[in-house]
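What you see is the complex with one protein chain gone and the rest in place.
And then subunit A:
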Amino acid sequence: MHIEDDEILQGFIEESLEHLADIENDLLSIEENAADVDEDLVNKVFRAAHSIKGGAGFMGLTTIQELSHAMENVLGMIRSKTLVPTPEIVNVLLLASDQLQRMIEDVQNSNDVDIESHLVPLNAIANHEFAQPAERSEARKTKTKITTPAEPEAAPAPPLSVEPAEDKDEAIEEAEAAEQLEAATASEEESASDPEDQIEHPHLTADIDDPADLTAETVSNRDNGSSKGKMETSIRVHVSLLDQLMTLAGELVLSRNQLLQTIGGEDFRNMEAVGQRIDLITSELQEAIMLTRMQPIGNVFNKFPRVVRDLSKKLGKKIDLTIIGKDVELDKTIIEAINDPLTHLVRNSVDHGIGLPDERRKAGKSETGVVQLKAFHEAGQVVIEIVDDGRGIDGDALAASAVNKGLLTLEQTQAMSEKEKVNLIFLPGFSTAKEVTDVSGRGVGMDVVKTNLDKLGGHVDIISEVGQGTTISVKLPLTLAIIPCQIIMTADERYAIPQVNLEELLRIPASQVKERIERVGTAEVVRLRGNLLPLIRLSDVIGADRTYYDPKEDMFKSDRRQLISDRRSQESPLFMDKTQAQEDRANAESSRHDRSVKDRRTSAASALNIVVVSTGSIKYGLIVDKLQDSEEIVIKPLGRHLQQCKGYAGATIMGDGRIALILDVANLARMARLTSVDGSDRATELAIAAEEAVKSKKDRQALLVFRSAEDEQFAVPLNQVDRIEKIKRSEVEIVGGKRVMQYRDGSLSLMCVDDVAMVKPLADHEDLLVVVFHIASRTVGLLAIGPIDALEISADIDESTLKQTGIMGSAIINGHTTMLVNVFELTQTLHPEWFENREVFEFNEKSGTQPPTILIAEDSNFFRNQVKGYLSEAGYHILEGEDGQVAWDLLEEHHQDVALVVTDIEMPNLNGFQLTQRIKSDQRFSGLPVIALTTLAGEEDIAKGKSVGIDEYHIKLDKERLMASVHDFVKRGR
């Protein structure tokens, strides 16, 4: 071989690989169309093979040339419609194109590859098939085991020598094809006496008998090859994008010149302008460069038609693969990294998801299964969904299997929700198929998939219904290079924590540290909404100096406490032992500060800042000195001298030019020897939670607690809160007699509880909080002051003593009488005009002779009265039952009147699920809509509710949505 010019060769390889990538899918479409040949498509494949042949001839790659030539012959015949592309023929072509690809990826050795096994069937097809397509298929059916070799030599030796260099010319090509045809016809005539001998060529039959075996192998081979050979080395960038980059680079140079000039001239006003300009150009440049890394997801998706085709053939299944959203773009690194997990998931769907045609027919489904691969953008992320209409995943079977394998105990699985059971599939050491097949399901798959996707900052979710199918959705960030991070400070250095790991930020005021921080052995934990959260002190884990931040002096001071709950300094000299005295002298500077404050345990400096982070199944609190903003950062790798520092995922450069380290949350947990809360622990946790729920038999309600006046505590349901903003009093503007503030480029209407309710006026603080709600399709802010807290309480709500307009009731929370604010009523009183169009909606019931009857099933008096209040206000007639059983009896009694059922989920005697089930399975009520109200609208509950027939879910006290949906159902029912 004489390859002189590396560059030309490289060009050839790239071009050929591109051609081959297309060939595969095109061949598959040709196969689909069968006799109905799409000429353009065949032409395209033909030209691709032809270009490869031409290039190979030029480079002296004779083997590649020979094979592509043989393919071209067959394609030529398909094009001229002298040959019908049966699946068998397409298979031979596919195998040949796989071989071509392998050879092209390893060009240097390509001339030594034995391609006889491909040439023989190709030539056999070219020689004889076209004349006798009918016989051919017949011959195959009879499966005559004739082993006479087909004298491949008899096939006209392709006149290769003619064209290598000059055959770019289409005309020559045509002539050649014609020649080829003639030759083929001739040889066909020769052997016409015994066509079967020719057809049933051993190689050909061998290939066709078990094509999937071969292809499966080649597919995986190719994967390795292409991901290394094709993706890493070079990337295709659109010229327009390059032009844009050039323009930006040019502008950057101009701005630099300007900057230098300005610095020389000391013209400070201009300097600002130049700075802004550079800022602008830089961000544009960054964006443009990021774009060059974006690749269409089609690069990964395109191989799946083949994978699915080969697999389904092998397994004897009929599967249609639909691909949607090929154009969705993702960062190159992500595209490369999702290849394997996606392949695994698709294979799983084909292997385990879709049943055999027989099985499907019995289940009343069409024989052909559908697998859908979908990519789309959602909320700044890319979502990839793999949907099948197959058997679905049986959570109970999984749970049983987990118990059998000893991964979980029976009690643990009983406490799990359906969704959690389905997610058991991600536990290490799990295989779903009853038999382990070589396609997927070696029992190591799904957990690896999850781990790999976790590494990318992705998230996998499975929704499955037995008998209906499975949807696996994978959420991925657009790019890995820029990630949003929370910046924190410890020991006077900044660190970044990726937002994907961030659960919440927690500040424990100094006064509560003692109560909320507990010790379990040597470990410290914090009580967070009833659960224990392990705590890690960042400075300890990474071995930095223990410090704390003193906001009064805006500086970091060294901290000598061993335990968080210890006092930082002791007032009494009795506590001063010798070592401490020495230590104090050593820290003379900081000690003096220490002493200046009397007991800092109650000063602001002793408050704890905890970043609650999670990674995989581990969740813990990281104690840091100070919380800063969240920022988008660019990840930069650390040098090799720092590779041993496992606590960091990299570093980033902050706005001031200094570096902040990015924390690796998973490794920090490992370093602190936090054990993972794995599936079984989670199950225990759930069992306990379930037990507690049974014990208390009360609805738990998540509340946001805040104050308006110093000594009056209020609460609102947490799920109504959009977000909380910290503002200064000066930001509140009074315009047109209304209080507003600027918020997200608009004005946010502000109100106070005392605007409506008879409570003490808003405290005169400089720092205010705005609790933002979304009501009547607008946002509205409620002014409040701290301290705020989110907690879950058992609803023991007194709804008479303190009830008034804007206050729905009261409860004792943490020893304080707390008023529950009815935000809806507040808004309605202050802004009746917002609800005007809704009134119309509510009045149209009057046209009917009798108001529709709504049955409410709810065990808590408080909630029942609330809902009853809303509904009767809107003109409905109400029947109420304090549990499911009572409601059912009422329904039986008034079955012709009831137009709608509104039910709670957790109720004694007959719970909401059971009630719904009973209603839906009774013929009299099968059409009766059921709306469920719940305090915990977890996805699991929703899924469970849907399965028993609940028509809609609403969160308790979300009056607006409930009313809209009630109206909707009542109207529909008429």
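By definition in this document, a residue touches a chain if its C-beta (ideal position, glycine included) is under 8 Å from a C-beta of that chain, and two chains touch if they have at least 3 such contacts; residues count from 1.
We adopt the following convention: contacts and distances are computed from a predicted model.
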>> Looking at what's absent rather than what's present, what does UniProt name the missing chain, "Urease accessory protein UreF", "Sugar ABC transporter permease", "CheW protein" or "Heme ABC exporter ATP-binding protein CcmA"?
In response: "CheW protein"
>> Can you tell me which of A:61, A:308 or A:542 touches the chain that was removed from the display?
In response: A:542
> Which is it among A:657, A:736 or A:927 that touches the chain not included here?
Replying inline: A:657
> Touching the left-out chain: which of A:641, A:673, A:744 or A:972?
Replying inline: A:641
> What subunit A residues would touch the chain not displayed?
Replying inline: 491, 493, 539, 542-544, 636-642, 644-648, 651, 653, 657-661
